[in-house]
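Removed from the display is one protein chain of the complex; every other protein chain stays in position.
Labels run A, B, C, D and E following the written order; every chain starts at residue 1.
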Amino acid sequence: MIDANTEPSLQIQALCCVRGDRVLFRDLSFAVQGGELLHLKGHNGSGKTTLLRALAGLLLPESGEVRWAGQNIRSLREEYSRHLLYLGHLNGIKGDLTAVENLRISSVLDGLQLSEKRAWEVLGEIGLKGHEDLPSKHLSQGQKRRVALARLLVNRARVWILDEPFTALDVDAVQLLQEVIRQHVANGGVAIITTHQEVAMIGEHTRTISLGRADV
Amino acid sequence: MIDANTEPSLQIQALCCVRGDRVLFRDLSFAVQGGELLHLKGHNGSGKTTLLRALAGLLLPESGEVRWAGQNIRSLREEYSRHLLYLGHLNGIKGDLTAVENLRISSVLDGLQLSEKRAWEVLGEIGLKGHEDLPSKHLSQGQKRRVALARLLVNRARVWILDEPFTALDVDAVQLLQEVIRQHVANGGVAIITTHQEVAMIGEHTRTISLGRADV
Amino acid sequence: MFEPLYWIIRRDLTIAMRRRSDIFTTLIFFVIVVSLFPLGIGPEPDTLRLIAPGIVWVGALLASMLALELIFSADHRDGTLEQMLLTPQPVSLLVAGKVIAHWLVSGIPLVLMSPLLGVQYDLSWEALGTLVVSLLLGTPALSLIGAIGAALTLGLRSGGVLLALLVLPLYIPVLIFGAGAVEATVSGLGGQSHLSMLAAILVASLVLAPLATAAALRVAED
Amino acid sequence: MFEPLYWIIRRDLTIAMRRRSDIFTTLIFFVIVVSLFPLGIGPEPDTLRLIAPGIVWVGALLASMLALELIFSADHRDGTLEQMLLTPQPVSLLVAGKVIAHWLVSGIPLVLMSPLLGVQYDLSWEALGTLVVSLLLGTPALSLIGAIGAALTLGLRSGGVLLALLVLPLYIPVLIFGAGAVEATVSGLGGQSHLSMLAAILVASLVLAPLATAAALRVAED
Amino acid sequence: MTSRLINWFKFSSPASFYPLARKISLVSTVIAVVLIAVGLYMSFFVAPTDYKQGEGYRIIFVHVPASWMSMFIYVVMAGWAALGLVFNTRLSAMMAQALAPTGAMFAFLSLWTGSFWGKPMWGTWWVWDARITSELILLFLYLGYMALRAAIDDPRRGDRASAILLLVGVVNVPIIYYSVKWWNTLHQGSTIRMNQESTMEETMLLTMLIMTLGFWAYSIAVAMARVRTVILERERSTTWVRELGGGEI
Partner (left out) sequence: MAEFFHMGGYGLYVWGSFGVTALFMIAEPLLLRSRGRKIRKRIAHIARIEREVNP
């Protein structure tokens, strides 16, 4: 059992990930503390997504381990999930449900209760006013992404792992999202993101890690 | 029958597209000539993808028509396809085939013959060296996009319709793609693209059209 | 603990209701398959009565198996499954919820429809009763066992057929006891013992299948 | 004109060869379904011989239908289908190529395996011969007709089941003449006339089905 | 204690098991050849003609060992699968993978030789008898396992998914067996039962035993050889395989 008040910290130790017969990275070690933003860089195919999935516990690394507050996330399982929010290349929303329903379901599963009213408000904030009640398969690419991102506004997870959150978003949405991430970090959360866009990720607490060699 | 030497031109007349009970745009008229780059702008959900699919003939507009060299594309069908290259949000590549196979197949279907050697060269140019022979489902998000974009390097279509071609690409790839588009336009082709990224689309021949109202 | 279970079931039922055709299609598949046999075999009532329990049960089994394909695949494709694995809820609980919803949507209609098909094959009232009870006990077991196969084949291109290959051999005991119960009733032996075997299988799969399925889902998302 | 046809077939065969298991799974599904019936019906050889033609044919029909689900769905999902519609080639030609490849991969193995299953049901040599010929004529027709259904249900969530619903009624004539041919041989009447009907159906669907499928694909991508 | 543990884990790594597998394979090949040769000699020249079935009964000397092996191998595979899931060792999954084709082959041979026995004895190639049917289902279970393995390209995912399938299957095998038995005996019909002479002659029993042991050795030999191939295929880019470099392998 992890005390919710301990300083959140993610330690990566000697991580090695292999895909097919290609070693994407080996002996990767670093740590991220609360209040830090980690920006993962690297060219296409350098292994950013792979690393993020390993950090989220979705992918079993070849060797090495990921620790949350000192314990291996493999042994923590659901305990770790409680503190985590992962958003991958896929949006993770159901096309047949409306934006409101999608948001409420994912909140319940995250262990939060979200009233219908609050869900509407949040969706309004993220710029989906007028589209809250439409089956989300009818939404445009960027609107779908916004539905997925709306979770950031209600979630209380300490660690955010965001894989290219800015894709498909228009300029306003990108700005909004940046602000949200900055807030989260300022409140002592951890954020690990990748992006190819030149986004000004603000603050002194931004760290950058680059994956991949210069060749390829 | 259209003469391949006529000046390519795409005329859009009083186009109106409706999705569900929402009118995305109405009475949209414009024309694009060879040597022009059209940059379609608009916030998320303003109807850019819808418009591009209508221009490609994949979607039947509510009213109005799209003309290629003076004839409605509905009546031209395959004749129009010969001059068109459309790249949507989906990459249109088969995960079970390698990059080389994907590229060769799409070329044959486009009516071109592409030798295996040339395919390898082209894929090298677009930065997939060392990944040509891997089933493309194993590629990363950005690498898949590159396989799809490799078609731009071999295709001789006059009209390119590209829906957010820059997503998932890293900085080098974005630069390369910009260059390729500029070349195409300089050679008298038409390019219609959308993108939310601040990309310097070079040249005097860039036109911008904005969709969508300010509200929403 | 039951909050998320309730929400998962509610979610899947909502989606099913949005696409009501899903419910009917499983059902109609069942009806069509069962009705195909007289066309292939010929119309003699005596033969038909003889083979009726087997045919109806095989039809129910195939229909339920086909419907299973949908249970996780959509969630996998749009990324909601990966999100489910990352919630603080035990995965086997979520799996149980999904299977229950699936059975409510695809199993119950089969059970309700079966007497009608039995009548087509000239079964007695008593046999019809046993048919309904056997399906009521058997189809949830089919859904539970099938979910394991569905999770294992998730995201594989040959999904549907491979699922069938993995799952059909495991379905055989259910089929034997299910059809056996009806046959025993028809021949006047009473289907009691078959039905209690079915119940035992149901209980066992209720306990074990969600665990195996949850493990398989974790593997599939790796 | 035949260049793109050749390439489409080659492409689909390459993909099938990459996943050789696809071929076997359709086949094994066929074997399993056919083997399920004795388990539901009981092991008396006399009953089984009586219903064998119907069972084998229904099994082939279901296997071929299940395999059909794969024919366009993957292409639709990854966007290659939308690209195919945008090529300067006639779409019905591409469709024909895909169906041919599909039949080579999923139909032929069924035909080759059927005699073995017939033996399990104790059919005579002559009946086995008719069974093979009837499947050789019937399965391509099934693939062609099924392709229409597959195109119509493209991208719908309940694809598999809905496809079954649309396609099975269209399959019925094929089933009747196919199983009829075998039964006629068993009862000594000779299956000639049934087989010529099958051939006629095949020719008709060869002409019409690609056009209908092409039209359905355009609608699906709208 | 600790040293023994370390030893155990040492051999659970493919690199150190690779040479060991070769030795085991060689030794069991020799044993298999000798036992099967002796067994064949006894089957044809020592065992007497059966008074009821004539020479036809000699099929028993391949039929029964093949049947036993097919069942035994499945259980062994499930054991490896469980080990692999618990300890997360790659080698266990490879062992299961290496055994599967041999098990499926024996299941097929059991059916084949049984059919060739059934034709002269019962007058039909096939009967829906309980034992025969459950052997057929076992063959399907093998094929399902192999199809699943083949359908997953990522070897690690394949390992774990197929291990789950094996465990689910092995729980089901007894259930399947008894349900099929019950199904068959409850509505007797015209099925002819296999004649169960428990008073089998001593020499026949001995011959069968020798053949069974021979098949056993054969399975070990083949499985070890196959596991070596599997190891090479899957570990071809690791340094230890590269250092072998095609030379001493």
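Methods note: a residue touches a chain if its C-beta (ideal position, glycine included) is under 8 Å from a C-beta of that chain, and two chains touch if they have at least 3 such contacts.
Note that the structure is a prediction, hence the values are computed from the model and not measured.
Undergrad: Using the document's definition of touch, tell me which of E:Ala47, E:Leu109 or E:Ile220 contacts the absent chain.
TA: E:Leu109
Undergrad: Name, in rising order, the residues on chain E that touch the hidden chain in the full complex.
TA: Its contact residues with the unshown chain are 44, 49, 54-56, 58-59, 62-63, 66, 101-102, 105, 108-109, 112-113, 116-117, 119-120, 218, 221-222, 225-226, 228-229, 232-233, 236, 241-242, 244-247, 249.
Keep in mind that, in the parts below, only the chains that are shown with their structure count from here on.
Undergrad: Moving only to chains each one touches, count the minimum steps from chain A until you reach chain D.
TA: 2
Undergrad: So which chain is farthest from chain B, going by the mean of the CA atoms in each chain?
TA: Most distant chain from chain B: E.
Undergrad: Report the inter-centroid distance (CA atoms only) between chain A and chain C in whole Å.
TA: So the centroids are 37 Å from each other.
Undergrad: Averaged over CA atoms, how far is the centre of chain B from the centre of chain C? Could you give it in whole Å?
TA: Roughly 45 Å separates the two chain centres.
Undergrad: Just the number, please: Cα centre separation of chain C and chain E in whole Å.
TA: Centres of chain C and chain E (C-alpha means) sit 32 Å apart.
Undergrad: Please list all residues of chain D that touch 2 or more other chains.
TA: Answer for chain D, listing residues that touch two or more other chains: 19, 21-22, 25, 28, 32, 39, 42, 74, 77, 157.
Undergrad: Give the residues of chain A touching no fewer than two other chains, as numbers and ranges.
TA: 20, 60, 89, 96 - these are the residues of chain A that touch more than one other chain.
Undergrad: In the complex, go through chain E and note every residue touching chain C.
TA: Interface residues on chain E, with respect to chain C: 137, 140-141, 143-144, 147-148, 151-152, 154, 156-157, 160-161, 164-165, 167-169, 171-172, 175-176, 179-180, 182-183, 186-187.
Undergrad: Applying the document's contact rule, which stretches of chain C touch chain D when the two form their complex?
TA: That would be residues 19, 21-22, 25-26, 28-29, 32-33, 36-37, 39-42, 47, 50-51, 53-55, 57-58, 61-63, 66-67, 69-70, 74, 77, 157-158, 160-162, 164-165, 168-169, 172, 175-176, 179, 183 of chain C.
Undergrad: State the interface residues of chain B toward chain D in the complex, per the touch definition above.
TA: It comes out as residues 56-60, 78-79, 81-82, 84-86, 88, 90-97, 101, 105-106, 108-111, 135.
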